[in-house]
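Other chains dropped; remaining ones untouched in position.
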């Protein structure tokens, strides 16, 4: 294990989740019995190498991430990253607007399905879209 | 034609292109002989209805747009919207960083192919990435 990159990744992950969630993600990975290195790669490479780069701030990286996930329709990760986006500073309205901006580029279905996930996450976090 | 939405769309399009380019896009559409309403739909709906919404600024909308296009690998539109992103205020570095942020979510190939287009556009505009 690459201790420095891993720690850098954990620190960055905490900015998108919380101290507790980040510890859970790292120590209680549901896939650790079959793919024990997967979580490490996510932490070291995605969070340690990529998310920590200068040039875009946390909110902008969350917006980019949510956008690609909605485009692909990968629903579990949309839910995860709407949560991380909110934690890292995106407002509910910015998340919704980012999805509506996709309509001319991916059509209505992907956007509609993603907004249902946003609705669920906002209810769980007791948040509202300020319009 | 819906004159108000159309004009609103043209005005917004100018913020992403230039007075001259926007006029060209509207008046010299290469597809006007076979689909004369397509350009109008793009101007009225995409630029008039969606891009003009509050909640995200021009730069953020350009970042979202480039992200979905790279995810889909639609190369002619990547070129168009890298140009529009630069005009609307994204720096070369922000565009490149937005693409690198996609590596953990779409893998290297789509990002590599998109960065070749960025390279070409930056050369055409005589711009450099400040690192």
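Going by the order they are written in, the chains are A and B; count residues from 1 in each one.
What we mean here is this: a contact is a pair of C-beta atoms (placed from the backbone, for glycine too) under 8 Å apart; a residue touches a chain by one contact, two chains touch by 3 or more.
Just so we're clear, the structure is a prediction, and the values are computed from it rather than from any experiment.
Complete-complex copy count for the single protein sequence, taken from this structure file and not limited to the 2 chains in place, is 6.
Assume only the chains that are shown with their structure count from here on.
Its C-alpha atoms fitted onto chain B, chain A is found rotated by 180°, rounded in steps of 5. Per-chain Cα centroids separate chain A from chain B by 24 Å. Taken together, the chain B residues at the contact with chain A in this complex read 42, 45-46, 50-51, 53-56, 60-61, 63-65, 67-72, 77, 93-94, 96-98, 100-106.
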